[in-house]
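Every protein chain except one is present and positioned as in the full complex.
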Amino acid sequence: MASLWSNLRFRGLLYQVLVVGAVVALGGWLVHNTLVNLAARGIATGLGFLGREAGFDISESVIAFSPSDTYARALLVGLLNTLVVSGLGIVSATVLGTLIGVARLSGNWLVGRLSTVYIESIRNVPLLLQLFVWYGVVTSLPVARLALHPLPGVFLSNRGLVIPGLDWSQGWLPILDIPHLAGFNFVGGLTLSPEFAALLAGLTVYTAAFIAEIVRAGILAVPKGQTEAALSLGLSRGQILRLVILPQALRVIVPPLTSQYLNIAKNSPLAIAIGYPDLVAVSNTAINQTGQAVEGVALVMVVFLGISLALSALMNWYNKRVALVTR
Amino acid sequence: MIMQDPPIVELNGVNKWYGDFHVLKDIGLEVARGEKVVVCGPSGSGKSTMIRCINRLEEHQSGCIVVDGVELGDDLKAIEAIRRRVGMVFQSFNLFPHLTVLENLTLAPIRVAGMTPAEAADTAMALLERVRIPDQAAKYPGQLSGGQQQRVAIARALCLKPKVMLFDEPTSALDPEMVGEVLDVMTALASEGMTMICVTHEMAFARAVADTMVFMDEGRVVEVAKPALFFDHPANERTRRFLGKIIGH
Partner (left out) sequence: MSRPLSWAKANLFGSPASSLLTVLTLALLWQVVPPLVDWALIGASWGAGDPERCRAAGGACWTLLTERHRLMLFGVYPYDQHWRPALAVALFIALLAISANRRCWKPWLGGAWALAVMIFAALMWGGVLGLAPVETSQWGGLPLTLVIAVLAIAVAFPFSILLALGRRSGLPAIRAVSVGYIELVRGVPLVSVLFMASVMFPLFLPEGMTIDKVLRALVGMTLFTAAYLAEAVRGGLQAIPRGQFEAADALGLGYWRSMRLIILPQALRLVIPPIVNQFITCFKDTSLVTIVGLYDLLAASKAALNDPAWRPYFVEGYLAAALVYFCFCFFMSRYSQWLERDLRQGNR
């Protein structure tokens, strides 16, 4: 026994068996307790509930939904809402963050200072608090009749943000659909609900502060000699940025940028605090109605893991391409 | 030479692969107690890998390695026993930067050999005297020159009173003006009767100190000879070419 214990391979095997055994035992114990508890409370298990009628309405949806649809469709609506807000958030945060990051590096003292103030004050305050403020601001806007009208066709009111949209229903050429006030509400155009607008604003503004720092660090990582070499070739400032600095900076920028994109997706469930029906919010309603917390939470986790894996796979592919091109 | 004692280090038919790459091919080597062996060969010939197998920093896949009567295998007790009897000096010193010189030296005696701190400190100071830097005991490795660091590393390896010392290119990472001080310490050590296996390109040192020269190429031991014979009348063509290159400049 003693010599077996001192055998390298045996000991390695033993450690592994012990750890895996402990994990399996813990998992089994939790599953057992859960099953007992669920049985005691008369809660069903399994994914059968997905096929049943949801019975609740969802305030906004990109696909048709009514309370008589199934839980599965309700969750799909939630997922699509999550994807929409994350996708738009990624685009707008990248644009805003890049602008601020470049502004911070600009030779202009005033602009640089303002960018620093922005970054420091946004980064150091919890996103959820910022969301509450955004939601408060959006909902305390004037009623539709007295809506703010900053640009032609754009209305800001406590009903949300209304912007011109494209109408494809009149044949193959889209018609610009400019919203106008009719009675107490707007007709035509695209309406972003207050919840959606607040969430998008919050995610954009918050993440942009982090992206700005990433962009700045990426640009600073390009050696100064590169700019000097490009200047000596007679390239203009704009050309240098576009042709010399950015392609090199991107290699440094892309990996941390990926994790910021993931953060947008993972922060989007904060929607629940302001009532935007994203995946987590919908699944919580489902959990409250059916009691099937395990399945609901597990589904959400699986979906987010899927999003994470997909995004990092995409970024890895991009990263590889960038690395090859510049080497 | 007539050997009454069994060899202290014995490698027999040792093979090692990194994936598909066959690094060590059928290595056989015997080192007698007190013998000084210098291993040389072109880079990538497997000489570092070979001596790193002797204290199991690398695992060999077949063949047998016996150190001081203990066979090296999967048995942890055997590995521990061998590591206590075998001291090692690395190319890049590998001193522990967060510990003082003295702490570097007393760590293993206290933790592995179970000495009291006072005893360990006495041994350590004696060793620092031997490598001629007793006044640096309280400093951190980063505050020393490369040559001093390597001498500390030699002292550290001697702390467990090893029966065999392995040197893995101990002077390759040093500035040229510091090579001498390290070789002096090694020569002194050799004259005290320590069994030594050195991988090095310092041919003058080899000629002066070695009892046996080993030439390796492409994972094989190509030639084993006395230094006089080895340097003046190398038997193998590859040895001749290698020596021509290395002594030529």
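Note that the chains are named A and B in the order they appear, and that numbering of residues resets to 1 at the start of each chain.
Simple rule for what comes next: a contact is a pair of C-beta atoms (placed from the backbone, for glycine too) under 8 Å apart; a residue touches a chain by one contact, two chains touch by 3 or more.
Computed from a prediction, not measured in an experiment: that's the story for all the values here.
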Checklist outcome for this item: Touching the hidden chain, out of B:116, B:143 or B:191, is B:143
Next on the checklist: For the chain not shown, which residue from A:108, A:239 or A:316 touches it across the whole complex?
Outcome noted: A:108
Checklist entry - For subunit B, which residues touch the unseen chain? => result 55-57, 80, 83-84, 86-88, 90, 92-98, 107-108, 111-112, 140-143, 156-157, 160
Checklist entry - So that we can see where the missing chain sits, which residues of subunit A does it touch? => result 12, 15-17, 19-20, 23, 30, 33-34, 36-38, 40, 106-111, 114, 120-121, 123-130, 132-133, 136-137, 140, 265-270, 272-273, 280, 284, 287, 293-294, 297, 300-301, 304-305, 308-309
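In the analysis below, only the chains that are shown with their structure count from here on.
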Item to check | Euclidean distance of C-alpha centroids - subunit A vs subunit B, Å | outcome: 57
Next on the checklist: Touching residues of subunit A toward subunit B in the complex: what are they?
Outcome noted: 3, 6-11
Checklist outcome for this item: As the complex stands, subunit B meets subunit A at residues 74-77, 79
